[in-house]
Each structure stands twice: as structure tokens, then as C-alpha cells.
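Here's a structure for you.
One protein chain is absent from this view; the other protein chains keep their places.
Right after this comes chain A.
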């Protein structure tokens, strides 16, 4: 199994906090890898919110290729975070030349473009870089998006965090998602490492999506170039979230209805039965299966947790106004928010989705039996 931890906080936190939470849950993962997603950044990035940040791992040669390409397009480096590494990496972690976190100024020629078009192009650049790095393995790109940083590496989460000395580099964020991974896929590919990111949406999952192939085939045939990769059966969760939000313009609570629709009987007595039936039928190929606890983040900062239709994986939400955490296990919550009211901790069940909005006032729970928040 994997272990998940996510936190959303009014005051920016160090990612090491999240890694400590993962460490508290280490009996649940084998420490074979770690993934970090950070949004709404503090520290040096607080002042450059609009600038797209490229996160990835590069060799020296890869970096040269990157610079040439970025220069060609017209991107100018705005801020670069150099991560200094000790001589030898910890056991299990391969030596890397550069962990890249670099903010850019948009090319001049993009200045008058609509936000949406800029974002489209950022995706194109990220995909291009990813493709360029595929052959030699000299560029691995996780995200290229304003106010978002991602780090992924092989090895024990806390050890990797200390090795990169994340605290010293002053990276902080108001939203952090972290995954400690169980390597079930043997072939170690960082692209298979959660969290996954696409155009502002991010998800990570503890579980196994047994409906992977039909879901993948459906997404691939939507004609959208961002639905690629599929190194992990969990990557489709972010694609589905992206699809229903951007293509279908559905609210977040519809996500749960898409991936685990209500059984027919419950559906028939639902107040939104007609639209839900249409969604169940037309999005049938997006129904997931198997045990899955999903934690995700929307472009507006909303953090959520959803469970599979049988609730086969652990997951708990707790906190206090201003700071809330979503965790696989309660010990993760205890590590980061020990002073919360534990009697208010909530474990989403098979029909539930728990979310904390950008205001961080409360945990909102939508149950699939409730009405949809917004009509489709």
C-alpha cells in the first residue's frame, strides 16, 4: 500500500512537515519512493505568483537542452532555486545532477494571450520537454505551472527530504500533498510516482484501479494531448478530474458520481436522478474499480478526499479552522496538527467526499445521496 498525506494551511508550511507525517505512517509504505506537490507557495516564490514554475530532474546535458528550448520559445528565467546536494545520495536513491525548480517570465509574444491560452501552451511545452527527455532519460518534467512545485524521487520519503535539505532552501506552501509509495510496479519510473498533475489539477491515490485499461482507452480517445503517460493505473484519476471539470464543466461533487456512480436503486430515488443517470451512462468508461482512496486538489485550491464505492482503503480528515489535513492514518494527522479537536476527525465512507475550500474554514462533506451542488 501507499500512504498519503495532504495539508492546507493559512500559513505556509515546510514540506518536511508532510514528510514527517508520512514517516509516522511508515509501517504502511515500504519507503520505495516519495512524491510532493506544493501549491500556493510561500518563501521566495510568494512574490512571483503568476510566473510558471518548472519542476523536474535534469542531467547536465538535459539542462542544456532545456535552456536552448526555453530560450527559443522566449522564456526568461525569473528565479532559480538551486538545491545543493551532499556528495552521496542515501541508499536506494540514484545520484542526480540537478533537481530543478525554476520560475520563468512568460515570453513577450505571449503577453496578450488569454490566461487559458497561456495555460494550454504551458502544457504543450511540458509535454514537449517530457518527450525530448524520453530517449536519453536526461529530462524528467513533473509540472510547469504558476505557483506549483513538484518533487519526486526514489527512496524513503523523510531521508530524501533531509538529503535535499528542503527546509534550508526555504520552500514553503499552503497546500502540500505527499505520497510515500509502495513499489508494486517494480520498474521504477518517476512518472509513475504520485501525485499526478495536469493543468492545475492534482491527485494522488492509495490503491489500485482495476478498471485502468478501459478508463485509459476512453481518455486516450478524447483527442486531448494531456491525457498521456499512464505509467500508473492511478494517473487516470487526475485525468478524469480534469476531464469532468474542463470538458464537462461539472462541479467537484460530480467527480464521485462519475468514478463510483450510485447503484441503480439508490440512483432512482435521487433528487437529481435524471442527470445522474445520464452521467452514469455516458461516462460509464470512467467508472473506476478496486480499492482506492483519492486525495486531490483543484486549481482554486480546494483539497478533497474521495473513497471507492466499497471504501476499501483508510483515510481520515481533521484539523481546525485555518489548517486541515487529509491523511491515510490518524497518526499522520497527529504529527502535523496535534492540537485539533480529535472528536471532530472524519473518515469519509463509500458515499462521501470531504473537501476543504480555499477559505479553510471547515470540512465540507458531500454525500452521493445529496443533491448536486450545481446543476450540470
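The rule is short, and it goes like this: contacts are C-beta pairs under 8 Å (C-beta built on N, C-alpha and C of every residue); 3 or more make two chains touch, one makes a residue touch a chain; residues count from 1.
By definition in this document, contacts and distances are computed from a predicted model.
**Student:** Please identify the absent chain by the protein name in its UniProt record; candidates are "FAD-binding protein", "Deferrochelatase", "glutamate synthase (NADPH)" or "L-lactate dehydrogenase complex protein LldF".
**Tutor:** Protein name of the absent chain (UniProt record): "glutamate synthase (NADPH)".
**Student:** Of the residues listed, A:61, A:76 or A:278, which one is in contact with the missing chain?
**Tutor:** Of the listed residues, the one touching the omitted chain is A:278.
**Student:** Specify the residue from the set A:210, A:231 or A:347 that touches the hidden chain.
**Tutor:** Of these options, the touching residue for the absent chain is A:210.
**Student:** For the chain not shown, which residue from A:260, A:297, A:327 or A:368 touches it across the whole complex?
**Tutor:** A:260
**Student:** Taking the full complex into account, find the residue in A:64, A:80, A:222 or A:344 that is in contact with the omitted chain.
**Tutor:** Final answer for the missing-chain contact: A:222.
**Student:** If the missing chain were put back, which residues of chain A would it touch?
**Tutor:** Its contact residues with the unshown chain are 184, 208, 210-214, 217-218, 221-223, 247-248, 260-261, 263-264, 274-275, 278-279, 281-285, 287-291, 308-310, 312, 376.
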